[in-house]
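A protein chain is absent from this complex, but the other protein chains hold their places.
Our next item is subunit A:
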Amino acid sequence: MMRFLLLFSRQGKLRLQKWFTPIPEREKKKIIREMTSLVLARQPRSCNFLHWKDLKIIYKRYASLYFCLAIENQENELLALEVIHRYVELLDKYFGNVCELDIIFNFEKAYFILDEFLMGGEIQETSKQIVNRCIESSDMLQEDDSSEWYEVELFG
């Protein structure tokens, strides 16, 4: 199974974190630190795989963002790379030419899309069409309830 997925920028800023097993917050912060320093230190054109403790780390850079996926030892590395790629495609389809800012400002959407794609550390649905249809239909659902759309924002 997959253990966690982290998205961080070239500056090491975390943009998304998804943990598939319960881990104490403290430990999470430690892992995030370790992953960013480990992955950012890699030379270009190195292979995309690393051994780390009893896990395999699969990482790939898309524009300014690093996607870093930890999988258990017996899992397939190449397919993990394609899990990352499929997620990028899903984000791209939803946001249209996705960029880091989309993920920052719509982080909750990035989580929802991920949840349609993966669950409990396993692939839930690999079909791009089906996942996109799910996301779109939930957007449709929310457009029905736009009654409070124009609430005055005093404090932002």
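We adopt the following convention: a contact is a pair of C-beta atoms (placed from the backbone, for glycine too) under 8 Å apart; a residue touches a chain by one contact, two chains touch by 3 or more; residues count from 1.
Here is the rule we use: contacts and distances are computed from a predicted model.
Any idea which of "AP-2 complex subunit alpha", "Aminotransferase class I/classII large domain-containing protein", "Lipase-like PAD4" or "Sodium/potassium-transporting ATPase subunit beta" UniProt assigns to the chain that's been left out?
"AP-2 complex subunit alpha"
Taking the full complex into account, what residues of subunit A touch the chain not shown?
1, 3, 14, 17, 21-24, 26-27, 29, 43, 45-51, 53-54, 73-74, 76-79, 81-82, 85-86, 94-95, 101-102, 104-109, 111-112, 115, 119-130, 134, 137-139, 141-143, 145-149, 151, 153, 155-156
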